[in-house]
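Left out: one protein chain. Kept in place: all the others.
Labels A, B, C and D are assigned to the chains in the order they are written; within every chain, residues are numbered from 1.
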Amino acid sequence: DPIKIGLLEDISGDLAVLGKPKLNGSLLAVEEINKAGGIMGRQIELIHLDPQGDNARYQEFARRLTSKDKVDVLIGGITSASREAIRPIMNRTTIPYIYTNQYEGGVCDAGMISNGAVPEQQFSTMIPYMMEKFGKKVYVIAADYNFGQISAEWNRMIVKEQGGTVVGEEFIPLGVSQFAQTIQNIQKAKPDWILTINVGAAQDSFFEQAAAAKLNLPMGSSIKIMLGFEHKRFAPPALNRMQAVANWFEEIDTPEAEEFKKRWHAKFPNETYINDMGYNAYNAIYQYKMLVEGAKSTKLADLRKVIATGKACINAPEGEICIDPKSQHTSHRMRLIAVDEKHAVKVVKDYGVIQPYWLAKIGCDLTKKNDKKQYTPSDLPK
Amino acid sequence: MLYQFADVFAFLILSAAGLAIVFGMMGVINMAHGEFIMCGAYVTVGLVHAGFPLPLAQLCGTLAAGVIGVIVEMAIVRKFYTRPLDSLLATWGLSLVVTQGMLILVGSSVAGIGTPPGSFAVGDYTFSVYRLVLFAGALAALGFVYLIFMRTKFGVHARATMQNAKMARALGVPVGRVYALSFGIGAGLAGLCGALYAPTMTLIPTMGATFIVESFVTVVVGGSNVLLGTAPAGILLAAVRTSLNAWHGQIIGQIGMLIAVILIIRILPEGISGFLTRKQR
Amino acid sequence: MLRLVNGAQTVGNGWPFWSSFIAVLAGALVYPMFADSYDVGNFAYFLIWVFMAMGLCLMWGYCGMLSFGQTFFFGVAGYSYGVLAIVLGGGTMTVLALVLAVLLAGLSALVLGYFMIWGRVGGVFFGIVTLSATLVLAFFLGQTAGPEWAIGEARLNGFNGMKGMDPLNIPWFEDETLYFEGASLYYLAIALIVVVYLGLRILLNSRFGNVIVAIREDPQRAELLGYDVRKYQLITFVVGSSLAGLSGVLYTSWGQFITPGSIGLPAAAMPIVWVAFSGRGDITATLVGSFLILFAFQTITVYSQQAALVLMGGMLLATVMIAPQGFVIGIARAIGRLFRGRGTGNATSSHRGS
Amino acid sequence: MAELLQTTAISKTFGGLAAVSGVDLSVTEGEIHCLIGPNGAGKSTLFKLIIGTYPPTAGHIKFRGDTVTEERPYQRVKRGMSIKMQTPSVFKELPVRQNLHIALQHHVTKAELAREEERLLTLLDLAADAGKPAGELSHGQQQWLEIGMALALKPKLMLMDEPTAGMSPEETFRTGELIQQLNGLGMTILVVEHDMAFVRQIAQRVTVLHFGKVFARGSIKEILADERVAEIYLGKTHEHL
Partner (left out) sequence: MSTSDPVLAVSGLWANYGATPILQGVDIEIGKGEIVGLIGRNGVGKTTTMRCLIGLLRATAGSIRVLGQDLTGQPADAFARLGIGYIPQGREVFPRMTVAENLTVGELIGGPKGKKQPDLVYQYFPRLAERRYQLAGTMSGGEQQQLAIGRALIGNPALMLLDEPSEGIQPSIVQMICEALKSIRNELGTTILFVEQNLDTILAISERCYVMEKGRITAEIPPGGVTSEAVRGHLSI
């Protein structure tokens, strides 16, 4: 009998832009693995449902996949809210859940494995670079929800450590598309660079409007380029002077990456860009395969024994990535990329492999205790 | 500040102008309003990619939305004049079909075309000239609606039809054509909004949704006489939003605008035009 | 009893209707014995939403107030339940949390309703005011991500939603606790539905029902017949909104989770769609219709991937064009015509018989 | 006899237009009082002031000795007023019977409801159409229905704005008889009418309104003989009536 993988990705609604590549990444990995003989000889059956960006649907479908389809593992979710919708349901089962996005970090939950990048891998690298290169004054525009707010918190903490100042912080409600006021505020605050962690298609209009108003400031981000491929969607030079730190972006040109890109484009010739979410989704299934084969079982408890060895690693297109036993987050090879006025992307700095160390540092140790909680710099374990 | 105000005003008016006709005058609760905006934007961007100059592409976008509006009116909306509440359901269904259909057919996002260059500086601030074009567009749309509906025979016939279609027909008004044309004009104005904003925004099939609350709110606050009410409603809401945006950021601006809507309606239960006509008499 | 639940305001009077009602109820009661436990839980989940739809049907279909604010009260009660369940310490206190949360929803409806109705806000203005209030609540809750937004132990947690409340539960035999989940939630929902449905029928077929229908038709005329229109409207609004609150509590308990996404725009439009689609003119149609449409939408979403929204949209469009009174009443009429039956689906002929 | 209704210097202006200005009208308990006057004289506006759908610009209204100027329409109805509006306003989508039911349920006991309904339906000649939505009645039938709803309240003071509009001469006459019969049972009636034959049939006192002001008062004979009234209102052919 096959191994059943439940997948929850939005391919309708506002977030379809992101969900589609995630589905594609999963499909590609499943196809490759099945061709190569499956997991321990068992074929993978991928059951994908489309929650349409609706948290209630995430819950319905998480229940459906776990109790009706009886999947062996659940993968997916885009926004933090969808992840938080899924977690309580998964916590009442013994089925592992893999979250495949880069996110604001801090979830300390034994039932969840995260394979996207987290702030210590992105902000702790990018922000000091930006401050050194462009100056100590930063202005933040962030989407007004948990991701944006917690990311802004990280920024505040790191900027302070480095002796800089946050000259302005603006939280934008999701769905807002008009930024004239914001642009004026930025000009008034005179920052050296802007941290752009605005989210969603509507808020992306910021780049176009800022360019039209000749704002022309350096920008840094943890989600632009590798995730939303804004440099492909907007006419140059809207994204000029954007920098980001990423474990994956399509312009990466190592031989493994080239190989992976070739396979992807062969299967999905019409997709504009392979973003890091699609890439993570692809890796997630290989990581799962590695865990199951290591444990010779699909049970969460057994998989966690493999993680606990500290050797739960695979060779991903970016290089070797491993799951950290204490936080169950994944280490990544991080690179800093920069966009020029023609929207060409080049690697400016290679940070090597960075561990997801923050959770362990603040006291999350899943090998000892299952917190099931999400922590932030201002909300640490007691 | 003035620039910010003009900017918000343009956004409110352009997104509301088409709805003012379709909802305010014709009584159709058009949930697909955003999709007409999207249509105008997509056609514009598509044509620019195909090598058209931007203004021409915008004109085509507007017209395309108008023509589609006429078709939609004849195929669907026509049935719902006598039961406006059901038009909500029908157009909502239509909107779902269109947005998701676009997603499947065209893909999740389309490459942008870039805002026409040009900026000017005032003191420390630089502004995009194109935003002024938007403001001019908003004024033009208001003027156009006013002229068409107040100063032409077609306008008189259209208003007669909307107040009492049967009687208008009995007096010789070709009601079907008048309805189709009015809806077309409304859809075209929505298309204009999309066409004008296309260069400044990310194009996705659900982009219409970002306009819909603002447009309904503006039209309703304007009151039943949209020709009278929409502009002052735009001014009032833009003023509230701009000052709150400047004071404490966009969230407060947005929440504040909605609270202002609640308060305005509470104080003027017939909307701004109701208040103005009462004053007049 | 039958005299109270029957009357001019509700379709479906007389023995053919009531015997099928009993049959459906009996079917529903034995269903869990034959069905997959997932399906039972899933049905329970659909039933949770039906209260909100019935509340809207009361306000909109019977009293002519199109409230866009059902999710406002859904949210108020949902969040209140969450906060209370956590602050009061969970366990059996969840029942108290339920009661208090619904009361809070009712209270907020009283305030908002008083504000609107006494301000002579009517028609589309009513819709826009309720919508604005709803969006304000959603935006507000969306930006409560920081740890400072907490009531006792209960963190609102912004856009990501509030978590960690116990599901509804009562003490059960021998120190056990009965959590309302799966089958027990299903039975709880059925019981509540029966109570609410019959209660609403009694209300609608009473003096009160006659008056609110009159208000829908012509509030001024109703006032000139000596009815304090505003009072009736307010009561209707409070009852209808409290039902949304009940849905909110049950939903929060079901998923132990609630987010501002359940309040904001697409969510706020859903009850209107359910009610309009089922036929807003009748409470039975709304009950049956909302359940079916929830079921249909989920099924479509599960089986048709990207085409789901297209199909749903097409389905809505087709229904309003073919069956203007809503599909339930449309189908009931068609069946009625087929059988030429006297009892079902004919409000006027069996009007106050017996 | 006691004054049932009394308006003192009651006025209503719409913008610049003084629709009713400074009208003192008193209606004595038990009388049939007719209010006539040219189109646009302010008769309907005066009715709306009395029943409370418009707040007055100035002046006040007393009903059965109490000042009701500030009260809302339903409160005045509860005190015993009832109105039939000029343009029929019935609950269009509700069946005829239910229209009556809603008016009756106020004060009629459950047991009597059905009987009362039947009685009114027969009186209004609507028994055959009892199940029809009221909006599907002909214009004249809607007038009847509205009269029926107003009557169902068993008011002390009945305000009737053009009750016979759209009725045939025969029915107009019957309506007159009905009004007299109700009057005989103690109901005070204030009627606006343009049908002089009808006014002659029922009126005990007549007030003429013109440009929002009281133009003349008196018995029907006096009014019909008044040349000023003929000039502004009656025209010439009425002498033969």
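Keep this in mind: a residue touches a chain if its C-beta (ideal position, glycine included) is under 8 Å from a C-beta of that chain, and two chains touch if they have at least 3 such contacts.
Predicted, not measured: the structure shown is a model, and the values here were computed from it.
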{"item": "Left-out chain, listing which of the shown chains it touches", "value": "B, D"}
{"item": "Residue of B:Val72, B:Val97, B:Ala168 or B:Val219 touching the missing chain in the full complex", "value": "B:Ala168"}
{"item": "Footprint left on subunit B by the chain that the document does not show", "value": "153, 156-157, 159-160, 163-164, 166-175, 224-225, 281"}
{"item": "Contact set of subunit D toward the excluded chain (per top definition)", "value": "14, 37-41, 44, 86-87, 129, 136-141, 144, 162, 165-172, 194-197, 232-238"}
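Everything that follows uses one rule, which is that only the chains that are shown with their structure count from here on.
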{"item": "Middle chain, criterion being Cα centroid separation", "value": "C"}
{"item": "Subunit B and subunit C: spacing of chain centres that average the CA atoms, whole Å", "value": "33"}
{"item": "Distance between the centres, which are taken as Cα means, of subunit D and subunit B, whole angstrom", "value": "47"}
{"item": "Where subunit D touches two or more other chains at once, by residue number", "value": "none"}
{"item": "Set of subunit C residues in contact with two or more other chains", "value": "139, 143, 306, 308-309"}
{"item": "Parts of subunit B lying in touch with subunit A, wherever the complex brings them together", "value": "3-4, 7-8, 11, 100, 103, 107-117, 119, 124-128, 130-131, 199-204, 206-207, 209-210, 242, 245-246, 249-251, 253-254"}
{"item": "Residues of subunit D touching subunit C in the complex", "value": "51, 53, 72-74, 77-78, 82-83, 85, 89-95, 97-98, 101-103, 105-106, 114, 131, 149, 153"}
{"item": "Residue numbers on subunit A that touch subunit C, as the complex places them", "value": "11-13, 48-52, 54-57, 59-61, 63-64, 67-68, 79-81, 83-85, 87-89, 144-146, 149-150, 171, 173-174, 374, 376, 378-379"}
